[in-house]
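Shown here: the complex without one of its protein chains, the others still in place.
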Amino acid sequence: MLVNTTHVRVRYADTDKMGITYHSKYFEWFEVGRTEMLRDIGFPYTQLEQEGFGLPVLEAYCHYHHAATYDQLLRIVSTVANLPRVTIRIDYKIFNADQELLVEGYTTHPFIGKNGKPVRPPKSLLAALLPYFKNTDLDLPSPGGNGKNGKKE
Amino acid sequence: MLVNTTHVRVRYADTDKMGITYHSKYFEWFEVGRTEMLRDIGFPYTQLEQEGFGLPVLEAYCHYHHAATYDQLLRIVSTVANLPRVTIRIDYKIFNADQELLVEGYTTHPFIGKNGKPVRPPKSLLAALLPYFKNTDLDLPSPGGNGKNGKKE
Amino acid sequence: MLVNTTHVRVRYADTDKMGITYHSKYFEWFEVGRTEMLRDIGFPYTQLEQEGFGLPVLEAYCHYHHAATYDQLLRIVSTVANLPRVTIRIDYKIFNADQELLVEGYTTHPFIGKNGKPVRPPKSLLAALLPYFKNTDLDLPSPGGNGKNGKKE
Partner (left out) sequence: MLVNTTHVRVRYADTDKMGITYHSKYFEWFEVGRTEMLRDIGFPYTQLEQEGFGLPVLEAYCHYHHAATYDQLLRIVSTVANLPRVTIRIDYKIFNADQELLVEGYTTHPFIGKNGKPVRPPKSLLAALLPYFKNTDLDLPSPGGNGKNGKKE
């Protein structure tokens, strides 16, 4: 499992007349979360694009528990629970400085190639992810079938 | 069932470097959809606020099928399938001019009062919604219990 | 002189915790203004891009007189006072429904080609603009120098 923590601060621009963060802004912060997660494993999204891949959004979901308010320093925790096969799913939780859970959500993303068509996950990305999923087979059962890496998470 | 159709045009500001609409923008368009729906039934959101109520977002979800691209004129179809009891749920579909379904999603909203605490749906809003749910009991079984309005949708 | 009028409605997403429109949003509305102006003269910005040109922003300015508030229907008046030579300047005024001037500002834009380098204004655009600048020379003094088109605006 891959877990990353990063921070954002709520800008005036993020708030609305209800005095709280406008709900769509959290999806930008989810983007910040997954971007910093990829950077942290040595595979920044810019590199993914340079290799000819893209990660458009297939699904986005957010459940709002408490509002983020102006100037709060927020903690974004992004998690990849499973090695991507066809799509990658990232889960997010955002906390305020009092460690109160504000929102939780997820995004799912297919991998696309230069022509915009879906492709399998880039091997370079899988290689960067693999160390965080040590008990997971990457592609195939081990040759002898004796279960050396056979214990799925 | 309440259904409303309205339109938005994709601005340059809505696009990202992938050449398509950035995914969080659709949630702003969902807002446009529900706003125009409320206006259309004679109960604009501004009136809801003047009466001391608010409709913060509890959940937001979007599934992205095809990308909206720059300058497209989009059609937003917003639907309320059930009279709100504790929360209100609105479903959205967005189409391009070729009637291609681009995204579908929903938002749910509690009703809050001036102190920010959850309250029951405002009666004035329910009265405005009721004509669209003719076979639905608003609050109570009909007096005689003879099922005059008893056929739930 | 070319003048265009179009409308936008203030979204909740546009507001901030001061209860008014966040100041950077007006620049998106300026974009709406110039986009509809170009569409109106039969030369939409999409066509400009298809011909290989772009209009990045060189300068942007806004003076805020009164705040646009939630759900107001705004009127954007965009003006091109002079035929573009190296850059094009568009002036904007935004009014509320009471015809109160809320903001005024301008943007200037160079023309760039496919390589991102500055180029002269596309002839196709100049041709579309010319009818609105009838007393203006497009390029050169008239051959005989007899002032047929000599009256500059």
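Order as written gives the chain letters A, B and C; numbering starts at 1 within each chain.
Criterion: contacts are C-beta pairs under 8 Å (C-beta built on N, C-alpha and C of every residue); 3 or more make two chains touch, one makes a residue touch a chain.
Note that the structure is a prediction, hence the values are computed from the model and not measured.
Chemist: Which one, C:I41, C:A60 or C:L126, makes contact with the chain that was left out?
Modeler: If we include the chain that is not displayed, C:A60 is the one touching it.
Chemist: Using the touch definition from the top, which of C:H23, C:R75 or C:R89 touches the missing chain?
Modeler: C:H23
Chemist: Touching residues of subunit A against the unshown chain: what are they?
Modeler: Considering the whole complex, subunit A reaches the absent chain at 11-13, 28, 31-32, 35, 44-46, 70-71.
Chemist: Under the stated touch rule, tell me which residues of subunit C contact the chain that is not displayed.
Modeler: Spelled out for subunit C, the touching residues are 18, 20, 23-25, 27-28, 54, 56-64, 67.
Chemist: Given the full complex, what residues of subunit B touch the hidden partner chain?
Modeler: Here the touching residues of subunit B are 12-13, 15-20, 22, 24, 70.
Simple rule for what comes next: only the chains that are shown with their structure count from here on.
Chemist: Just the number, please: Cα centre separation of subunit A and subunit B in whole Å.
Modeler: 28
Chemist: Averaging over Cα atoms per chain, report the distance between subunit B and subunit C in Å.
Modeler: That gives a centre separation of 34 Å.
Chemist: Which subunit C residues sit where two or more other chains touch them?
Modeler: Touching at least two other chains: 12-13, 70.
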